[in-house]
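Below you will find the structure I want to go over with you.
In this view, the complex is presented without one of its protein chains, the others remaining in place.
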Amino acid sequence: MKSREELEAMARRIRLSIAQMTWQSGLKGAHLGGSMSVTDILAVLYGEILHYDVQNPLSPERDRLILSKAHAAVALYAALHEAGFLSKDDIDHALQGDSPYFEHPKMDPTHGIEFSGGSLGQGLSLGMGTALGLKMKGNTAAKVYVILGDGECDEGQIWEAAAAVPHFGLTNVTVIVDDNGLQFDGRKEDILKAGDPAARWASLGYDVCTVNGHDVEAVRAVLLRETEKPRVIIAKTVKGKGVSFAENDVTWHTGRLTDELYQEAIRDINHD
Amino acid sequence: MNRRSGNWGEKLIDFSRRNIRIWSLLGPGGALSTAAMELGEVKPEVQMMTADLNYYSGLKRFSKAYPGRLINVGIAEQNLIGVAAGLAKEGYMPFANTYASFCASRCVDQIRVNMAYMKLPIKLIGLSAGLDAGVLGATHMAVEDLAVMRSLPNITVLSPADCTEIIKAILASSETLDPTYIRLTGPMNMPIVYNEDYDFQIGKAVEIRQGRDICIIATGSMVYHAVRAAELLEIKGISCAVINMHTVKPLDTEAVDAMQDKKMIVTVEEASIIGGLGSAVAEYLALQKNRPYQIMLGIRDSFPTAGSYDYLLKQCRLTGEQIAEDIISALSRE
Amino acid sequence: MLGMRRMIGPAVKDIIERENEKVLFVTADTGRYFAYDDLLRTCPEHVVDVGIAEQNLIGASAGLQSEGFNVFAVTYATFLTARALEQIRVNLGYMGMGVKLLGEAGGMADGNFSMTHMALEDFSNARNIPNMTVISPADGMELVKTLVALSHMEGPAYMRITGRFPIPVIYKEDYDFQIGKAVTLREGKDITMISNGTLLGEVLKAAEMLATQGIDCKVINLHTVKPLDTEALRAVAGYKLVVTAEEHMLYGGLGSALAEFYAQEPARPRMLMLSVGTEYPKAQEYDDLLKACGLDAESMANRIVEEIQKL
Partner (left out) sequence: MVDKEIVDVCNASAARMRRCIIDMAFRAGKTETHLGGSLSMTELLAGLYKGIICFRKEDPDWQERDRVILSKGHAAMALYAALAESGIIEEEELEFFKKDGSRLSAHPSLGLPGIEFASGSLGQGLSQGVGVCIALKKMNNRKSRVYVFLGDGECNEGSVWEAAASAAHYGLDNLIAVIDMNGLQYDGSTGTVLNMEPMEQKWQAFGWETVSIDGHNMNEVLEAYMQHHHVPLAILARTVKGKGISFAENSRKYHTASLSSEQYEQAIRELG
């Protein structure tokens, strides 16, 4: 098992890559806020939880990770780089020119990207179908992880799929909600209150737990806990986490990093 | 996953006259069921899927014969496509069905991303396309589905003419990994176009009837009515070819080219005249040097009032007699 | 650098204050894209945000409209016309609720976000719904004129907002805008180019390039894709080539609408349909996308010259 420090160091490297890709994207900018909020979760997943083999990326036994909140693509690219699926070169060219690694991930399982994304609300259905397919094939080794945004849970399709996962007995599914409390137009609370999200999932038959999404050990602990039911982990996070000027600021949903801001971001991340 | 070779020639399905009559009696649902049973037998990767229309789609028999191979996601069409995508990616070949009016509208974004963009081998079957469910009102009439599916890239669009062709189309679609939309038009006791076995190939139109003066290009249920119209026109001395354009996309442009010498081209479809087969033919001809005059018959740009199938066909002027009348009046205009 | 969409918020505010206080701005978590801040501050009672729930956006808009409001329902063009297509079909098409849909990032404006955020089938999906009016304004002035016209219009409509910053200036002076009435932007006698939206900036440049090669090119702004201005189209049926240019997939859009129309006419001009094509383009910047799809001025001019040589 990796130490807390190792996981945190990995998260820090991911954050630095995110900042770098955002900066090198120039005027385009990138979805910095929602990428930083999901970083620690991805660090734990790729650092410790997910089973994958870079040499054999299509192994049937691999765990499937579906980033439904696909606008956090840069976080995924950075994590895939940590995992060894993407090279440094890939990261250095991401979001530029005709790089295949642009604002939303494009399906490329050999590089760890299970599905294309960009249209919110679709990932849990994909996860459900994948899990069902695995179950039907008798593949009990592979697990399915779906990462949703809290704003994304406005979409009705999420609730169609959410009802179906326990109904089909897909206990190999883990849903992680990156609950950073902000969506494009403002605070979740102001745009569309979620009521009691944990109760929503619980009423459907999930094992629900809430965790500090930036505490790598806590995240690891809930991911390692055995359950009989499909799981939902509501990860309380901070949008823009680690970059002081972007934290909890809705305008940093997408943003551009000038040279100065990039330097400031690097300082912040390294001192966090 | 072991795939049996695609030679349906030595297949289990017997395209005998007797069977053709039985399939016609059972209608599109029965044909789907027959094809599904065959696929269940020879293609282990095939999964049937539905959104609370297990009975309606005629797949009850399949689900009994192949337990666990019919996935019903409930009344949740968007989820239907997403789940199909997940299955497709894991190596299955999902045949998902729901009402054509819903699959071409409620879950277009999901179709767009999973089928058109990711090109996952999902076969989507639109039940009661056109006016078959018209008695249930405009919500259940699928008139824009051809246009919607055609504008999306990478999706093969099939619209078989009778129950025999429905079976052939479904079986043929299982031979490719192309995302495919199969549009089932026509009622129970569906008129028979093909009385005997014939060669069906995706993308290859069938000249059902030869003619000198004009050409009717029809698809789906309208092929039968087009033949009927051609027979009526023959009596009036107008010699009329009929083409069954069962594959609306990709369009068989060679078949259209062969008709360019005709005085007039008529397209007939049980679908909106905007964006469907008529439009596909017009788009192609628009780029040619000498384009024949074309009239486009189909459902005018409106929602017909609810009613029985026969009533609606008449309301939309899509019976053989009405098609013949409209052709004659167009000829007199031209 | 978001271009025309940033004009929506202020324009709607203006309409509410000066023209029509029944107007509501209903959005699905994309209000900020439309610079609605000022609108939100000065007339918050005119703003409704339903969250990232496009299907609910349309249903709720229909409910509001049925109670006598004039609703502008605004979000990404592709999520309106794809995710919520059935709700549009039933509420706006079938029931005829006069909700006005404003779709941002029409065409490839947000192309760097990949095809999920490009609206490349929106003309097709909107056009085949009965009762719909479909409009794509060419520049800032036309956008404002369209919004005002829509706020007074009865039936349902879809407005597509295209392009990035800077918005090309198509109209240098005031002109008469009417829904359904095409505008001739440039006279010419050899061929006709028909387009709409900000792409007209490229089209006009292409016409200039063609002029230097001795090809006299008329340019028509067919801002209303449905209903078609049949009079204007008949008037150019005698040209030796009618070129359509659109930020849309090849099938089902502006070019198809014209092909359908001319097919049934006595005079049927040869057409050339310039479009995104039959494959989704790769995600990249807007200007690069135009080039990749052959929709920049130079590629269009070259393609037309090639076509004319074949005639």
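Each chain gets a letter, A, B and C, in the order it is written, and its residues are counted from 1.
Please note the rule applied: contacts are C-beta pairs under 8 Å (C-beta built on N, C-alpha and C of every residue); 3 or more make two chains touch, one makes a residue touch a chain.
These numbers were taken from a predicted model, which means no experiment stands behind them.
Engineer: Of the chains you can see, which ones touch the chain that is left out?
Structural biologist: Per the touch rule above, the missing chain touches A, B, C.
Engineer: Taking the full complex into account, find the residue in A:8, A:114 or A:160 that is in contact with the omitted chain.
Structural biologist: If we include the chain that is not displayed, A:160 is the one touching it.
Engineer: Out of A:136, A:202 or A:218, which touches the unshown chain?
Structural biologist: Final answer for the missing-chain contact: A:202.
Engineer: Which listed residue (B:34, B:54, B:97 or B:128) would be found touching the missing chain in the intact complex?
Structural biologist: Reading the full complex, the residue touching the unseen chain is B:54.
Engineer: For review purposes, identify every residue of chain B that touches the missing chain, sorted by number.
Structural biologist: Here the touching residues of chain B are 50, 52-56, 72-76, 78-79, 101-102, 106, 135-140, 305-308, 311.
Engineer: Just the residue numbers, please: which parts of chain A touch the chain that's not shown?
Structural biologist: 121, 154-160, 163-164, 166-167, 191-197, 199-200, 202-205
Engineer: So which bits of chain C touch the chain we can't see?
Structural biologist: 45, 48, 50-51, 53, 55-56, 58-69, 86-87, 90-91, 94-96
Please note the rule applied: only the chains that are shown with their structure count from here on.
Engineer: Counting C-beta pairs in contact, which two chains come out on top?
Structural biologist: Greatest number of C-beta pairs in contact occurs for B-C.
Engineer: Counting only C-alpha atoms to place each centre, which chain is farthest from chain A?
Structural biologist: The chain lying farthest from chain A is B.
Engineer: Just how far, in Å, is the C-alpha centre of chain B from the one of chain A?
Structural biologist: Those two chain centres are 41 Å apart.
Engineer: Round to the nearest whole Å and give the separation of the Cα centres of chain B and chain C.
Structural biologist: Using C-alpha averages as centres, the distance is 31 Å.
Engineer: Using the touch definition from the top, which residues of chain B touch two or more other chains?
Structural biologist: Answer for chain B, listing residues that touch two or more other chains: 109, 112-113, 117.
Engineer: So which bits of chain A are touching at least two other chains?
Structural biologist: 116, 118-119, 121, 156
Engineer: Would you pull the chain C residues touching chain A in the complex into a rising list?
Structural biologist: 1, 27, 29-33, 49-53, 55-56, 78-79, 83, 112-117, 282-285
Engineer: In the complex of these two chains, what residues of chain B are touching chain A?
Structural biologist: 47, 68, 71, 73-74, 76, 78-79, 81-92, 109-110, 112-114, 117-118
Engineer: Quick one: which bits of chain A touch chain C in the complex? Just the residue numbers, please.
Structural biologist: Its residues touching chain C are 27-28, 70, 95, 97-98, 102-104, 106, 116-121, 151-152, 154-156, 183-185, 191-192, 250.
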